[in-house]
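With one protein chain held back, the other chains of the complex are shown just where they sit.
Chain lettering (A, B, C, D, E, F and G) follows the sequence in which the chains are written, and residue indices restart at 1 in each chain.
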Amino acid sequence: MGNRQEILLTGAGGQGLILASIVLAQAAVNDNKNVVQTQSYGPEARGGASMAGVIIDIDTIEYPKVVNPTILLCLNQASFTKYLPRIKKIGECVVIVDSTFVSGPFRDEYKVKSYPITRMAKEEIGKEVVANMLALGVLNASTNIIDREIFRESIFELAPKGSGELNQKAFDLGYSLYKHGSGQNKEETIQNSQ
Amino acid sequence: MGNRQEILLTGAGGQGLILASIVLAQAAVNDNKNVVQTQSYGPEARGGASMAGVIIDIDTIEYPKVVNPTILLCLNQASFTKYLPRIKKIGECVVIVDSTFVSGPFRDEYKVKSYPITRMAKEEIGKEVVANMLALGVLNASTNIIDREIFRESIFELAPKGSGELNQKAFDLGYSLYKHGSGQNKEETIQNSQ
Amino acid sequence: MPETKPVLMQGNEACAEGAISAGVRFYAGYPITPSTEVAEKMAVRLPDLGGVFIQMEDEIASMAAVIGASIGGMRALTATSGPGFSLKQENIGYAIMAEIPCVIVNVQRMGPSTGVPTAPSQGDVMQARWGTHGDHPVIVFSPASVYETYYLTIAAVNLSQKLRQPVILLLDEVVGHMREKVTIPKDSKLMVEKASDKVPADWKPYDDKGLAPLVPFGFGHYYHVTGLFHDQYGFPTGDPPQVERSLERIHEKLMKYRDEVILTNYIGHKEPRVVIITYGCTVRSARAVVKKAYWNNRMPVGLLSLQTLWPFPDKEVKEVARKADVIIVPEMNMGQIVGEVERHVKDEAEVVPLNRYDGEMISPDQISEMIGRWLA
Amino acid sequence: MPETKPVLMQGNEACAEGAISAGVRFYAGYPITPSTEVAEKMAVRLPDLGGVFIQMEDEIASMAAVIGASIGGMRALTATSGPGFSLKQENIGYAIMAEIPCVIVNVQRMGPSTGVPTAPSQGDVMQARWGTHGDHPVIVFSPASVYETYYLTIAAVNLSQKLRQPVILLLDEVVGHMREKVTIPKDSKLMVEKASDKVPADWKPYDDKGLAPLVPFGFGHYYHVTGLFHDQYGFPTGDPPQVERSLERIHEKLMKYRDEVILTNYIGHKEPRVVIITYGCTVRSARAVVKKAYWNNRMPVGLLSLQTLWPFPDKEVKEVARKADVIIVPEMNMGQIVGEVERHVKDEAEVVPLNRYDGEMISPDQISEMIGRWLA
Amino acid sequence: MASIDHLTKDFLRTKKLPHIWCPGCGNGIVTAALVRAIERADFDQRDVVIVSGIGCSSRAAGYLNFNTLHTTHGRALAFATGLKMARPELIIYVIMGDGDCSAIGGNHFIHSARRNIDLNAIVVNNHIYGMTGGQHSPLTPGGKKATTAPRGTLEREFKLLELARGAGATFGARGNAAQPRQLEQLIARAANHKGFSVVEALSPCPIAYGRRNKLGGPVDMLKEMKENSISIERASRKEQSELEGKTITGVLFDEDVPEYASEYYKSIGKSIPVRDNG
Amino acid sequence: MASIDHLTKDFLRTKKLPHIWCPGCGNGIVTAALVRAIERADFDQRDVVIVSGIGCSSRAAGYLNFNTLHTTHGRALAFATGLKMARPELIIYVIMGDGDCSAIGGNHFIHSARRNIDLNAIVVNNHIYGMTGGQHSPLTPGGKKATTAPRGTLEREFKLLELARGAGATFGARGNAAQPRQLEQLIARAANHKGFSVVEALSPCPIAYGRRNKLGGPVDMLKEMKENSISIERASRKEQSELEGKTITGVLFDEDVPEYASEYYKSIGKSIPVRDNG
Amino acid sequence: MLQYNKDDLSSELIIKSEWCKGCGVCVAFCPKEALFLDKENKAQKDVAKCSKCGICETFCPDFAISLIKRRLSAHAGDETGFNARE
Partner (left out) sequence: MLQYNKDDLSSELIIKSEWCKGCGVCVAFCPKEALFLDKENKAQKDVAKCSKCGICETFCPDFAISLIKRRLSAHAGDETGFNARE
């Protein structure tokens, strides 16, 4: 199971995390990997801290739940507070947060990477709703789990009619955001990059 | 189980057999005996051949169903046809039929006793509905299972308000009918006896 | 207890009378053969006692109304048969989860489905155990006579109150419809005290520590009742440790009172080679046989009759299994309680089912014949 | 079967897709978490296929409508979860008695009662067996993956048609809600032929001799369908020998096709000391462990996964019991199928339950730890 | 038109007779009216289905020589809904008792009305639970006695057709066993109506209802039923006060509203097959 | 009169807040109206019981500081009927969603109406199944979309108050979350009515209904609700044509008929206890 | 309403005694008083009085009376209990 990537996507209900997890999972399928996607369905999924887990592996995936996250994405403060303690291999798990909503505390050993995901989505694309795809861009740029081109196509495939390009743009913007570096482990945001 | 009396009361729905069986059972209780009463509840209970079973014993009664009738009462032809074959000890079982409705065949070995039960009820009491109590009179006169006085009181106890005496009268008429003898094993009726 | 003069009483009537003796003052039901006489008796009796009889629109509503009345502080009972028992299952589960006392009577008829409505059967034994969804504890009594029906109904009502646990009374058509001589105690003080009179200061409706009394609505304790998993105060929770603990607590309380919950009776030889294990009306056929075989002929046979079917009398069954070579389990079904007997007896004794499922009682002859085969 | 490109699919969706592949063109249901996606998928798909999707007023009506449609000749399915499954019981019994094919999906959630609607559980295993009143045969499948869900739904539909027997598909919330990569066959000829096309001249709707095909209403065969015990022509009877025979016939037909009805799978050591027996999503945790223990470390362990829960795979279980010293039965409930394992295994092997009932999956670690205890 | 010269020939299962109903029970009269209504209509026998619930009246299904479906108590309309949606070309009569339809089956009744699905409901209203021996039903008139209302019921009864109307039913008629020809016509008109139709057929149950309420035998009950009835046509010409205590018979409402099954099939672009009567 | 200076003080379980409802959901507005109606009435807190079914709206019970009973889906009225018969002195409000009340719970609804039992039904009609994420309900207007009606529903909807009326209900009112003061008054009047009362409270569900049907956010939905409403008093002064597309609010019917629980207690010669407010 | 012609000589009123339960309904509703119950409680007709109006047929709860026109074969019932048209 050396290949097994366990990804937790977390945030508030309505931030599009479930859809992001499905897009990520579909991208993994298109990239010829095995994948399992799960999500939280409880009342908390409506507000507060909602969660989706995606496990990607080349081998068959048996146990479908995330136990030992290798990637954690947090789009709001509540989920950051709730899910950070789930990390077992501190320092090895890639932690990406949206600095628009998450303000720490960022303890050094977690090596948290902070990007103004939602703010960029609003300012650069003009649509907050694409923050989820932008987040996927950052995530994939940071980790390279899925072939970038396949991922882009998957986004187009799953996006609501007419919004494919906009969503791809957000995804690409995530890559640039990544390239320009993060406010790692700090309450810091980076400047507009385009 | 030497004491065990197994009585089958049979006839058409509406002939008051269920009530007769309850009166008989209550009389047994009043006479300080153990008793179990059961009855048929199927659709046939509405018309055709309905049936009630009463088991009377001095010992505790375990198995509550009639398997080996010691007394069989038949108030209509259908029930005679249906229940006669249930008799196992042919000749030992007391068989009483209402000649108003039952016309045989009366094979000798069964020693069937035939009385114009319903006709007498109509003619002598003026009420067909008391035929059931009249039948109980014949039955108890023939077999003496219950103390006659206790039986009479039990009838009064259970009869609908105001009809106690009438029913007792019918019961007594059963005794006279018995005394005057039956058209044993024959399609014969006896004459009015009072 | 002063005894009154013996009376002739029907099993279903005895159920109604037992309920009344145990303080039941609320009946909600929907007619169905062969249980209807319970309702009919209640319809006559309850108004005179200041109680409530209501015929609901269906069995689901009947079960709901009984729970509602019980929360209001009235002892409550409902009666039905197979099809209605199936319909009540969802709300039986609610009563278990919310720990609302009540008694559900199922006078079994021949199933599945509409089956033969007037024919006897013992086909709902496993359904009584497992009929509602999810892991749930149940208490099920099964009487063999009119008097036992009276007596076990009283036990059911009181135990239900004490444990805040619905109790199911599984009659069969034979016992429900048969009339028998019984002597019932009069003016008995069978009712337990009202729980609400002695509410502890730190009362919590679902106290983690054990059995809190039910305080009826209307007394100023503003708690919440729900079929969701809940905390000590009754409020919903999905927290895994709390969920686990609640589920354990509602199961454990039955075993805490095992002596009152599990009722069985053994008659026969002290060192039996063949033991019959059965329940309900089938006990009568078995008893007829065992009495003759053991009392009259000193044959090494015995009868373990189960008044309690669930929780299953495992200890009692294992005990007879240790002595006996063969255990015969006659049932008016295709084999239900026998599975549980097998599970507990394992290889300690041979377990032999004796099944009849044609809508007729198992006769003493059938049982004798089976015993004969093993004692030959 | 030509395979199409792999897709990401949810368990509940796979159930809907499987049904459609097997020719299901009628869905009636009532929404309930965590099963609702089956309905939602059907609502989108069926109209385009000329099929019928109808949301009924409740689960009772849904079950009734499905039976009605099936009598009309349409393959029909309904999906629900615990509370709805409890409500459907009466009509499930009807379908069994009247031998009307249909598939009932229960995506299990944490019970009893409303429980934790979004939490997974395997708490309805025994209810699936015994939920409706009276002795009744059942077929219950339980898939462990999205593909297995697709596959077993198809098997369920076809078997149901072939045997004229309702089939229950017990999913759990994990399998129902999880999305997974699957490759599903396209344009498969999975449907069996229409029964009505080859009605024998002496056709009787409930032929004593065995399995008569169901001739849908509207084809001039004016037979009667009832939930009462009935004769070969469908007309009510209470005649004991006929009642007995009918009941036997509806049970026997399952065993006649045992090979198609009972599906299990064994992986692991040929001479195992410890065998895990489990089903549903718990298979995944067990398989993770057994793969590591046996494939990587050649430990004497094995896994018998049950795709069929009922009729219980007794032969298969006894076979592994003969080899193993210990059988571990992990279940997300307080111990349900383990009872059946114990009953059949008797003293052949030690049977050890491993239960979790807090609304969470059993983890591979829990299973490893348990194996460790026995192999130490 | 099918032969009407002998009632029992084609459409009754004569082998199953005599039926289980008590002497003088109205169920047989209502069933005969239904058979005649079907005979006079020009249906293919293969297209006619009888669905019923559980109760005395529901046993009618077993005596009618069509495809017949005797379901569970209260659920007949839900079974019929599934069948109608699967096979919209079938002509489905749904026979229910008053308890079956309005007590346990109340929900399916109002939802069938709401959907306006083309089922022909025939509610045999004998004011009592007959099959189980005389418990009160939601249609037992207030004050009347029943085994579960030994002092007379305190409950208010439904006005069945008002309930149906409130739920959205588009055709409602009332007839009775004492006017069998009118009843036959009402059933025939109901079947012609496209949408959910309700025919309330008042029917004497001399055994479980009449006896306990001292209403005399079947003849008395039928006579009283006839005397108390007035047709809607005649009623419309009377003063309100003259109608006191009268039961109005006839078609009480009849409205044209899109029918559910055909709307559904239209929406999926399918036409409903019509049998070639050959 | 109870203190009304702070809504949440006595009658809300503030520890349980914030509640689980979505931002802008009408459930909170309706619940607040209920709380105010109770506050203004002169009830002893001990006498008030809230019963609810299962659904988003039914979660209200958990937030109200009384004896509260959160039952099974659709069965709230049946539980409440048992409770009321056992304890007729209690004042019982029964909160139900539109699906809860009129789909699975339809039978209990019509039978409560028939019996005229003194329960105060508050039906939070958000036109959708909220809790399960947006399936159509029997009160979803024809043509509207839902997850189980992706092309818009073909089913006809109930007119809830007509259904209630047809079943025999004696009090029926309609209000909405966009007119919370009026709603409060309607709930208060309903509680004063002796017998079964129904208050239909129209309520926006922006998440499961509004979003899919492109009705805007909560503010848009509330505004439209307000604009489309007209009180029955004002409506009575308008032409029929002017009322096209309008929803009538207010008390639609109010009738005096013997109430079931009190009739029952009268019949057994018992009086219903009245709490000594001390 | 279809009317039977009382002068149609080919019509005949048939009473199937096996099905008659003696309820007396036909007797009570026959406008011509042409029916009576015999000693066995079975309905009997008085052919002379009968106008062949068919009312008794519609009233009999037991399908025991039929006014047969044209074809006279009575009760050509099915044998198996169901009866396919083809």
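Note that contacts are C-beta pairs under 8 Å (C-beta built on N, C-alpha and C of every residue); 3 or more make two chains touch, one makes a residue touch a chain.
Just so it is clear, the structure is predicted and the values come from calculations on it, not from any experiment.
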Full-complex contact with the absent chain, from C:Trp130, C:Tyr147 or C:Tyr223: C:Tyr223
Per the touch definition above, residue among C:Phe53, C:Tyr94, C:Phe235 or C:Trp310 touching the missing chain: C:Phe235
Touch residues of chain F, complete complex, unshown partner: 3-10, 12-19, 21-29, 31-33, 36, 40, 45-46, 65, 177, 180-181, 184-185, 217-219, 222-223
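Criterion: only the chains that are shown with their structure count from here on.
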Euclidean distance of C-alpha centroids - chain B vs chain C, Å: 37
Separation of chain C from chain F, taking each centre as the mean of its C-alpha atoms, in whole Å: 39
Of all residues in chain A, the ones touching two or more other chains: 42-43
Overlap residues in chain G, where contacts from two or more other chains coincide: 21, 80-83, 85
